[in-house]
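Apart from one protein chain that is not included, each protein chain of the complex appears where it belongs.
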Amino acid sequence: MKTFKLGGVHPPENKLSAEAVIETLPIPEQVVVPVGQHLGAPATPVVKRGDEVKVGQLIAKSSGFISANIHSPVSGKVFKIDNVYDASGFRRPSIIINVEGDEWLETINRSDDIDADIKLNSKEITDKLNEMGIVGLGGATFPSFVKLMVPEGKKVDYLIINGVECEPYLTSDHRLMMEKGEEMLIGTTILMKGLNTNKAMIGIENNKPDAIEHLKKLATKYKGISIHPLKVKYPQGGEKQLIKALTGREVPSGKLPLEVGCVVNNVGTAYAVYEAVQKNKPLFERVVTVTGKSVIQPSNFLVRVGTPIKSLIEAAQGLPDNTGKIISGGPMMGKAVLNTDIPVVKGTSGILLMADGDAKRGEVNTCIRCGKCVEACPMGLEPFLLSKSSKLAKFDVVEKELVMDCIECGSCSFTCPSNIPLLDYIRLGKNKVGQIIRNRNQK
Amino acid sequence: MNEVLIYAVGSLGAIGVVAAIILYFVAQKFKVYEDPRIDEVEEALPSANCGGCGYAGCRAFAEGLVKAGAMEGFNCPVGGADVMQEVAGILGLVAEAAEPQIAVIRCNGSLANSPKKVEYDGISTCASAHVLYAGDGGCSYGCLGLADCVASCDFDAIHMNPETGLPVVDVNCVACGACVEACPRDIIELRNVGKKERRIFVSCVNEEKGAPAKKNCTVACIGCAKCFNVCAFDAIEMKNNRAYIDYEKCKLCRKCVDVCPTDAIHEINFPVRKLIVKEEKEKAAKVASAAKTTETVSAKTSAAEKKDKVNKTEES
Partner (left out) sequence: MSLLSISASPHVHGDNSVKKIMWGVVIAMVPAMLVSIYYFGLDAVRVTLIAVAASIFFEWFFQKYLIKGADTYMDGSAVITGVLLAFNVPSNLPWWIIVIGALVAIGIGKMSFGGLGKNVFNPALVGRVFLLISFPVQMTSWPKISPITNGIADAITGPTPLGIVKEGLDAGLTVDQVMAQVPSFMQQFIGGIGGSLGEVSALALLLGGFCLLRRKIITWEIPLSILLTVVIFSGIFWLIDPTHYVNPLFHLLTGGMMLGAIFMATDMVSSPMSRNGQLVYGVGIGLLTVTIRTWGAYPEGMSFAILLMNSVTPLLNKAFKPKRFGRK
């Protein structure tokens, strides 16, 4: 079975909600829609206080090349446009909408019928994704239309659809493949058309045999799409690792996957692409996993963007008393959040609750130079050296030892027997070196 | 036996002579001329190598200074006026009088004023916490309390106060600026030490509007501009919802301290105010407000009145 070669770890999978069918969460009374929920420049609001909006109506316009449109996830009245706390406690401009009813734009086709007939051409597909505010739903929230704009002279050999979901706990992609497989495959076909390629590979880790089987059955109908089971290994969902696992090609350091003729999209994105192109539906809702060992009912919810995460937690039978940490995303790369008032955004793949005992980091011992971090690093770096050098502020060493190649997957910290927070220090060094490089380039 | 000794001594001696000759010629060939005054200047400097002057160390400072041949732009904050005088003497120049400075912590978000809402469990450096989240108390401008400034100080002049969770600068401070560099939130500023070491400054760098700022911290600057209005010397600047007092212009009148509704403006090293004085002031305030019908002429009196009004609203 295929997998990537270098490094990797195997954290306990804990896919507690793998069997939980996607439920639609009721619409909350008020939604908070941040205007910067994608990679790149924040969108510019085009509504003002008191405006009536419908579901799917454009409320903030893409500003700049790398940016994305934002559409209203609900119908109602714009309450205000103000700074609201994000997951990290920084206040970011957001559009707050008071919900009234659930009135959708007429242009959106709300029927569940599967429509496999792709009418748009490549250029139109790209424009459609741009218009509908589609961004990568795997976590990086990179605007999808940009990926379709292949520069001249470059050719895409493979479209790779990422169904790996290597993060422990998370199951939103898994459920989507099970329940919306057909739509996802049509979405893949649309992306293939957009990229002018006739080959697509869907990589799925072997711990989801039901999804592999299901999609293999469906994929026979779609030309050029092949399903590839992968050996379970973290961080296989990383773009570079997935390309390596599926094609054996190695994306050169500092370059995009396009360099080796690949474009990677998440299964969630493929589904969103289907909805955007075939149903004219902008991206304003997504599947979010609510999970954790202490959660009474681990679930997968279809949620409107802007819904506070506390309504999701309530729907999963409430916040356990012993909660010590709330994470947006998975346990390896997710972000610890400050409270439950923060809204779901396009990039929220899951809400993970950790009980008190699990939440705290363990006692740190001295480095015994066992080299396990070196072995675990999927980028072939030496985490012990990077971490030590950044701690000692030797940023020239940090740069020379290729810190900018670090994908921050956390395998080093995970595997360290001395419990040293290697990635914390490496990230520090990476920030600093990034700054140094930017300053140098400006000169 | 003797022969062996002679051979040994002889051969070693010969090797020594040859090596000495080679060394001599190499030393001649690679000799670099250096201005002897650089050594002299370096000798006069405090050898702290702190970088407070903007140079990599005392040697680099000395080289730069001798090369420039002028005192403008050169100041050793550690040595202060005395050392600069001496250095100027060596170079036959005249030292400019630089106002002595000290590091000032512009945050009062102590554990009591800005209670913890979350517990940070990462590595103990501000630089890391700063990119990760807003802060334990919720203020994304305030002190993170992880002591990067303490670690950066070469002079043992800054310490954490465990009760408040904030750093405190003591008399050892030489204003080298290392902590200013180290603080990821730009909380620390070098300010003039001031007459009799008296200083007035806004102890907050938060740029939020009043309500959210106050929610996170009871002593936040809420950008109300009362101090700005009361200042008769144009020393206060309002920018991004916060006040900044220019230490060059401030005349230490303390009016702004009185009007600040959140006690965000601090006065340092002033004598304790007598209660009687305060009472008198209050009386005066009442009189002033009673006689409000009279037209105010000068900006100065209008400012004073504003202040009184604030006092009154605060009391009620």
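Labels for the chains are A and B, by order of writing; each one numbers its residues from 1.
Simple rule for what comes next: a contact is a pair of C-beta atoms (placed from the backbone, for glycine too) under 8 Å apart; a residue touches a chain by one contact, two chains touch by 3 or more.
Model, not experiment: these values are computed from the prediction.
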Can you tell me which of A:101, A:248 or A:380 touches the chain that was removed from the display?
A:380
Check each of A:92, A:199, A:216 or A:335 against the chain that is not shown and name the one that touches it.
A:335
Contact set of subunit A toward the excluded chain (per top definition):
6, 9, 11-12, 168, 240, 244, 250-253, 255, 321-327, 329, 331-339, 352, 354, 356, 358-362, 365-372, 374-375, 377-382, 384, 402, 405, 408, 410, 413-419, 421, 423-424, 427
Even though one chain is not shown, subunit B touches it at residues 116-122, 128, 132-133
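Here is the rule we go by: only the chains that are shown with their structure count from here on.
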Can you give the whole-Å distance between the Cα centres of subunit A and subunit B?
43
Residues on subunit B engaged by subunit A in the complex (per definition of touch)
117-118, 121-123, 125, 127-128, 131-135, 138, 140, 208, 212
Can you tell me which positions in subunit A touch subunit B when the two form their complex?
83, 85, 88-91, 336, 338-339, 359-361, 421, 424-425, 427-428, 431-432
